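The complex is shown incomplete by one protein chain, all other protein chains being positioned as in the whole.
Up next, chain A:
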């Protein structure tokens, strides 16, 4: 679960990581209220009010390149903030609706550093990454000048120790007066990383401003989906996101719906992540394109199978459906009955279905009595051949 910038900034605030002042707007009325509000400013609380101009208005959407798409604009006064907000709120960037804006102070940037804690799957530890070359794509720096990046694996039993920061300060020849504030920020960022079950907490850039303060000016946080049961605030945040309606609908039935390719025209339903991937691989290898995939998980009943088929076929790009089932706890007869129950949604669309495993014979009996646009195959390879035949005439 990737957080939007404003949510990351809120968490930075909660964890005493200094960031630039700002406020979040989700409606024009909200903005009016804020501009007229005489409440005092609360530190770097991002619910604070605008105090100094110019400010930066940033669209809160989950995509890269929003600056180029006009999602980051500068305002000299309250009128300009209103004007920009009116234009941005409710409009779209790369198909994503802008529901919120973050308005922040312009910062007098003297230096830009990079700081992150990420979960390194290779070493199976959190990894502290720091560079004095911030504000740019860290992958680019890693590629061009790897010596300008320091990576420190953190033993999860031990956490952050101050010698790690001393090492950074020495290695990069940083003014020792930053030792303490940098240590505080790293320590707090790591605490946030652990307590919020993060896969990534990134500050880029970590700015030194004109007064010599360290400020987190832009942040990225990615939280482990498997941990959301213990983070109610993040679950609430997820509900506010602009997400694919199909993903949300599928989630209500405990299915996973994955959009694959915009230009695809095949829908894939299967009962396991591995089989989904294998099916997509084999279809793509034959030069065909998958539009979306749905994972039923284990033990789907006929009723739920019907819903799954409906969800996939409601996607207008899907011309053809491939159902690939290897039944353990999933029963082939339940799958077949589900397909029968979804007859209205299926209509005249061609369905290629392969069932193997528990109650295969009972399932096949049902399938063989269906109309001839439902094609039963005996393996995934046969299924892919049937798809190929359909498209090649």
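The rule is short, and it goes like this: contacts are C-beta pairs under 8 Å (C-beta built on N, C-alpha and C of every residue); 3 or more make two chains touch, one makes a residue touch a chain; residues count from 1.
One rule holds in what follows: contacts and distances are computed from a predicted model.
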According to its UniProt record, what is the protein name of the omitted chain, chosen from "Succinate--CoA ligase subunit alpha", "Glutamine transport ATP-binding protein GlnQ", "ABC transmembrane type-1 domain-containing protein" or "ABC transporter domain-containing protein"?
"Succinate--CoA ligase subunit alpha"
Which of A:78, A:179 or A:256 sits in contact with the chain that's absent?
A:256
Option from A:278, A:301 or A:315 whose C-beta touches the chain left out
A:278
Among A:235, A:343 or A:381, which residue is in touch with the absent chain?
A:381
Quick one: say which of A:60, A:116 or A:270 touches the chain that got left out.
A:270
Could I get the residues of chain A that touch the absent chain, sorted low to high?
119, 121-122, 124-126, 139, 155-157, 194, 197, 199, 224-227, 229-230, 256, 258-261, 270-278, 280-285, 290, 295, 326, 328-329, 356-358, 379-381
